Structure formats: C-alpha cells, structure tokens
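The structure follows.
What you see is the complex with one protein chain gone and the rest in place.
Moving on to chain A:
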Amino acid sequence: MPETKTSKPRTSRKAGRRHPLASVALIAIGLMFTGGAYAMFSTSTARAESDLSSQQTIDEGEKLFAANCATCHGLSAQGSGTGPSLIGVGAASVDFQVGTGRMPMQMNGPQARKKPVQFTAEQTRALVAYVASLAPGPGLPDASLLDAQGDAAAGGELFRVNCAMCHNVAGAGGALTEGKFAPALTGVTEAHIFEAMVTGPQNMPVFNDVNITPEGKRDIITYLKYLENNPSPGGFALGSLGPVSEGLFLWIFGLGAVVATTVWITAKSN
C-alpha cells in the first residue's frame, strides 16, 4: 500500500514534456505541419492557371503526350490498334480521363478504372491543351454551369430519366454487361460530371446540348451535389443500394439480434 502512494506523485510529475506520450505528440505535430505545408503547396500549384491556347503549354503537352500516351494513342494521337484516335475528342474528354486518373490506363480490362491521378493539374492542362489543339471538340465547361446552384428538382427528374438506369437513383452505381459498370457518382467533381455527360467516356452515352441543355446539366450537378451534401434523412443509407442491402442488413443484424435475444431469455440461469 505505501508503495502505491509513493508512486502516484511520481507519475504526476511525468506530465508535460516528460510525459511518455510527449514524443509521440511531437512527431504527430511535426507530421501535421509538414503534411499541411505540402497540401498548401500542392493546392497552390493546382490553382496556377495557364492559357490553353498558348503555344508553350501545347508544346509541353505534346512532350507529355509522347512520353505517356503515344504508346497506345499513336505519336500524333492518330490512334493505334490498342487505343482510339484522339483527334477531335476535345478538351473536356482529356480533362475527364486524365483528371480522374482513368488515363493513362493501368491495364486492359472491361473498362478503365478510376485511380489516383497521375499528373499534376498543370500537366493535365498541358495535355488538354495539346489534344484540343489537334482538332475542334467539346471544350472545358464554363464555371457558371458548375456552381451547383441550379434547380435540384428539375435535375432530379432529368437524372432519373437519363442516368438512373445505370448509375442508380441515388448515384450509387450499377452493373453493366461483361464486367463493365457505371461508377458511383459521389465524390466526383462538378467539372468531371459535366465533362462525362458531354463526352460519354467508356460505355456512357454522349448527352449533347440537344439531349440535355447546359442548364439541364447544371441542374443534374445541383441534384447530385444535394444528395452528396445532405445525408439520408432516415439514418445510415446502407450504401443506397436499395432492397438488397436492406434485406441483408435485416437478416444479419435484425434477425441476428432477435435470435440472440431468444437465446438469452431461454438460457438457464446457473
């Protein structure tokens, strides 16, 4: 007993910078500072604007293209047996494919998958500028269409009619044939959503300005951002996958809890 009494003040003296966790905290603070500084630095580079039509940017893009894309798309983007021609695909297409990490493609498969972005924003813009300089095509969307301040109700209706059969009403994604799929739409930037509609990447159809007007596209983006920013009013959404996840949850957790209760109340006390 006396031993514990003496040990108590000793532990209290170990507070402050002599605390056993002090070094851990120090490392954590250090990491946060470096990480934060890096994040600030990288976002500041992302913000750096460059003119798409400047020859310098186009030349830079051409170099990047030759080094990273030409193997499949050909040295002058004319296409080859392994990749389509990029002449006339437009700036929007390149910004989407490279900006979401789908290009350069990791491997041949049913479709190019989203993965960590391989180029900086500056490099992506250079590639965009180069491909856009080859032939006219869908350009980058105007910022006024990407503010997600349109009519969510109209967007919801357009989304259900045009998009939900593949992407699911809540944008949770869905299956297509032969291993292809429509990806989930949460976490996709406004610009990429717009560009996907305009250019129809992978298995997606093109929704041109006659199918869905630019304002309609703005409304769709508004709706998707509403879904993303407002959690389900009913509680956890279970992946927004509909009755399958609800049924699975019920059988495993609902019925599981109830059966555990039956076992509990009929257990013999000993």
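What we mean here is this: a contact is a pair of C-beta atoms (placed from the backbone, for glycine too) under 8 Å apart; a residue touches a chain by one contact, two chains touch by 3 or more; residues count from 1.
Here is the rule we go by: contacts and distances are computed from a predicted model.
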Choosing from "Lipid-transfer protein", "ABC transporter permease", "Cytochrome bc1 complex cytochrome b subunit" or "Ni,Fe-hydrogenase III large subunit", the absent chain's UniProt record names it "Cytochrome bc1 complex cytochrome b subunit"
The missing chain sits against chain A at residues 110, 152-153, 155-157, 160-161, 164-170, 172-179, 181-182, 223, 226-227, 232-238, 240-247, 249-251, 253-255, 257-259, 261-263, 265-268
